[in-house]
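Removed: one protein chain of the complex. Kept in place: all other protein chains.
And then subunit A:
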Amino acid sequence: MRKTTKRRLGRGALYLIFIAAVLLLILLADWATLQENFFQIDVAREQLPEMITVAAKNTVLFTLIAFAGGLLLGILLALMKLSPIPPYRWVATGYIELFRGLPALLTIFGMAYALPIAFQVNIPGGAVGAGLLALIMVAGAYMAEVIRAGIQGVPKGQAEAARSLGMPAGRTMVSIILPQAFRIVIPPMTNEFVLLIKDTSLLFIAGSTLATREITTFARDSVVTSANATPLMMAAMLYLLITVPLTRVVAILERRMARSR
């Protein structure tokens, strides 16, 4: 037998095995039970419109708040970590190590319960406010490292050229270094954003009211009340509806920016 014929037969066999496996799965699966438990139209109808108008809205809103806050904190920490003054570097390094090292769940719990009780402080926004603040603190720690790497990824000659033109250090950072650093960090920052979307589900530990439920908490509650897993499947689809288009949009954005480079 010729070598190419042999290869073709080998490939054909692999396709056959794949098709057989899929057919087997379809035949063996208990479709009625699956639909009964995971895809029940009646249960799905009951979730709407609140699952979108309340839960999905909250997930997006919380993510945006945590991302914006984390970004500002991350920039501040990154600049501190690059500071010529050692104590600033120490504080930034300590902060980053601490909040990257702790589980986000622990930080949220601490901010929502331990801190208000210990110091009798009221964080604006109540439980959700405290939880969001914790998310910002954690996100800031992660983003700081990404932004620091981005700033250091800008060639040294850029700052030298700007300083040679008489631009002060702060202006150089804002107008010349940071815009270039942000292009470098778009892919890792997209990652951070997607991680944050999912981390908003941890806010349940801070406790939530009917109005502050995000997708996961909403789905959990519905699973309990309806004794059916359909809300979980809807939650999964909602997350994917948010994250997949987002990563596509960022990819397009990146390609457009690459053109001006």
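A few notes on this one:
Everything below uses one rule, namely that a contact is a pair of C-beta atoms (placed from the backbone, for glycine too) under 8 Å apart; a residue touches a chain by one contact, two chains touch by 3 or more; residues count from 1.
Methods note: contacts and distances are computed from a predicted model.
The complex includes a chain that is not drawn, and of the options "ABC-type polar-amino-acid transporter", "Glycosyltransferase", "Putative D,D-dipeptide transport system permease protein DdpB" or "Pyruvate dehydrogenase E1 component subunit alpha" the UniProt name matching it is "ABC-type polar-amino-acid transporter".
Looking at A:Gly12, A:Gly125, A:Gly153 or A:Pro179, the residue that reaches the missing chain in the full complex is A:Pro179.
Within the whole complex, the absent chain has one touching residue among A:Pro168, A:Pro187 or A:Pro245, and that is A:Pro168. Contact residues of subunit A toward the unshown chain are 155, 157-158, 160-168, 171, 175-176, 179-180, 183, 260-261.
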